[in-house]
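Only one protein chain is missing; all other protein chains are in place.
Let's turn to subunit A:
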Amino acid sequence: MESILKGRQNQVLTKGTDSHELSCDKSSLAGSVSQRACVFCGSRVVLYPIADALHLVHGPIGCAAYTWDIRGALSSGPQIHRLSFSTDIKEQQVVFGGEKTLKKALLELISAYNPKAAFVYSTCIVDLIGDDVESVCKDVTNISGVEVITVQAPGFAGTKKDGYKVACDSLMKLVGSKGTNETIPNSINIIGDFNLAGELYLLRDYYEKMGIHIMATITGDGRVDDIRQSHKAALNIVQCSGSMSNLAMQMEEKYQIPNMRVSYFGIEDMSDALYSVARFFDSKEMMDKAIELVGSEVRDLLPKLEFYKKALAGKKAAIYVGGAFKAISLIKALRMIGVKTVVVGSQTGNKEDYLTMKNLSDEGTILVDDTNPLELTQLVKKTNTDILIGGVKERPIAYKLGLGFCDHNHERKLALAGYKGMLNFAKEIYATAMSPVFQFTKNK
């Protein structure tokens, strides 16, 4: 295809036609309009939902301004995370260094907002101007008594995915810093759910009904003290594996906490997420409760889905999202409502993810890693896609082509996880696929 840049050919493949393995984990090509952001973005995304921590971006104003209240990660309590703090450094600091500014900013903010911990995001130029952020953070920790953690996140130091790793390293500084090493029986940490539109509240409810104790919800409705004690959990369940499996691995290494990859999207994956936890704890009681819960939810849900399935039968969808785990679940969830996936891709998937995706896909489905608007346009046209599923940056692609669009990104207001989420998802797909406005977009 003309729009696939040289150097990207192996990042696109058609199942059943192409024999090459999908190339991934590469940095984006210069000049490509990648839909990815940077290392800073990756770290900010993961740590953002820790609601009682102060998040201070050390750098010029852009990085903080563009991430102000950008995600729908809800907090049931404190809301400090929704404020955007920046050292807003100027020419003067670029020339003479920004350490003094950083220290003063931190001390003032800590005293005004009284956070449980503070994260300082070190952006592109901070190292270059010679700031020793680590030592300022230590200094402020000593003065204020509030732990200040450096997040080494210069945008250029890798990809968005490397930013996830940076965030995990920062989190590890908190994990295990409170309480004994005693493991709490039947307890879990929920990692990698961001509590978008309150999805975590649904999950919490499911697990608690099964008699499971939740130690910490690290990346959604997060709290510093919970994270400090999260090493006491018996099991880590990890969604959004792209961003968070590194944390689970580090916790396994340091605290011997086993982990399990799950997804909460779609009936199958959601039910698996409950059953596998019961299986892990080897508890009949838990399993019985899980079966009961799944049974009652599914009995309620399936008849409601029928309507959508009939209406949507034969529709074709393209998926392009940040994390691969989400793409994988979406293929299954779409299938459940009669929609076929013809293009599927992600910003940050790895080899294993893409293999799973490929196995799950029908012949002829196109897989793509780190695509760009022109390439994606060609892919959806070629496959006669009806609906595109993606985020803000994909939305205009769909709309300009007269396709339906489902927002499955961080700013959505509709819970799409769990059983209720599955119904919302079906409604959302229906609302965009069947809207009468598209009568005007078809060629006359």
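Note that in this section a contact is a pair of C-beta atoms (placed from the backbone, for glycine too) under 8 Å apart; a residue touches a chain by one contact, two chains touch by 3 or more; residues count from 1.
Quick note on the criterion: contacts and distances are computed from a predicted model.
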Using the UniProt record as the reference, specify the protein name of the hidden chain from among "Nitrogenase molybdenum-iron protein NifN", "ABC transporter ATP-binding protein", "Heme exporter protein C" or "L-arabinose transport system permease protein AraQ".
-> "Nitrogenase molybdenum-iron protein NifN"
For subunit A, enumerate the residues touching the unshown chain of the complex.
-> 3, 5-6, 27-41, 56, 59-69, 83-91, 93-94, 101, 104-105, 108-109, 112, 124-125, 128-129, 154-160, 372-374, 377, 392-393, 395-397, 399-402, 440-441, 443
